[in-house]
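Report on the following structure.
The complex appears here minus one protein chain, its other protein chains still in place.
Entry: chain A
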Amino acid sequence: MTATTAMPGVVGSKGAPRARGPREKLMSRTAAMLVMAVFTLYFLVPIWWLLVASTKSPGQLLTTPGLWFADFNFIENVTALFEYRGGVYWKWLGNSVLYAGLGGLIGTLIAAMCGYALAKYRFPGREVIFNVVLGGVLVPATALALPLFLLFSTVGLTNTFWAVFLPSIVSPFGVYLTRIFAAASVPDELIEASRIDGAGEVRTFFTVSIRLMSPALVTVFLFQFVAIWNNFFLPLIMLRSEELFPVTFGLYTWNSQLNQIPELRSYVLIGALLSIVPLIVAFLALQRFWRNGLGAGALK
């Protein structure tokens, strides 16, 4: 804002404005930096606290200052966590990866097919379907958990892998995003050309269209991955067997028993720290595509 209002002054003379411009720029930049620094701090302090806490022995956890290290006990904590109750934490981590990874992949594929169909085929009721899907974006997943539980109960699927997996592969937001993206980035002429060359619809989709849509798909996948990873309410309602728990819910069950079994505290902390690692990995690995996807969608 300040930079643009200063523009008329810049036109007048040559020497002075150059001195003024950068300074104002500098000030606005400093202000922006300051704001960003505050927010960065705000977001990072809890993670810093978690990192520090995870290096402390259970005894020092509550008795030493929270934001600085005491005796380094990280390795012992991790080993203790991995050994606790026969390594159930590994099982939970694996479940989360399975729910979020596989669920994200299949969810993305379904969303891509649906969005593509809505964007590229003309059929009666197309807008109605799209609007219903769009309405689905507005319904929070939490509100659906209990109806889903009752539904899954009648088919006897509660407390199974499917109880968490099946609802996870549905992504109305993904359909919305892929539809917009497919409309913008997959030219009708290309599909036409592919048809003339004798490719069927399915083949056209998988060999031509899906590649053009890949930036959007990465975005959808990441969104879906994070949403499933962090989905807590659905497992809470659906799952009873420890071996099916995702890591978020497993840690919650431990955390709910701190009053009576205080030694769980350090397991919860170290477990929480380790459970964000896969998310960070997923983001870093896919970051390039993701940024691409956001930008490309916006420009076209």
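Note that in this section a residue touches a chain if its C-beta (ideal position, glycine included) is under 8 Å from a C-beta of that chain, and two chains touch if they have at least 3 such contacts; residues count from 1.
Everything that follows uses one rule, which is that contacts and distances are computed from a predicted model.
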Options "Electron transfer flavoprotein subunit alpha/FixB family protein", "Extracellular solute-binding protein", "LmbE family protein" or "Phosphoribosylformylglycinamidine synthase subunit PurQ": UniProt name of the undisplayed chain: "Extracellular solute-binding protein"
Of A:45, A:67, A:150 or A:276, the one touching the omitted chain in the full complex: A:150
Residue of A:62, A:143, A:190 or A:281 touching the missing chain in the full complex: A:62
Contact residue for the chain not shown (choose from A:127, A:197 or A:242): A:242
Residues in chain A touching the chain absent from view: 58-60, 62-63, 66, 85, 117, 121-123, 146, 149-151, 153-156, 158-159, 201, 236-237, 239-242, 252-265
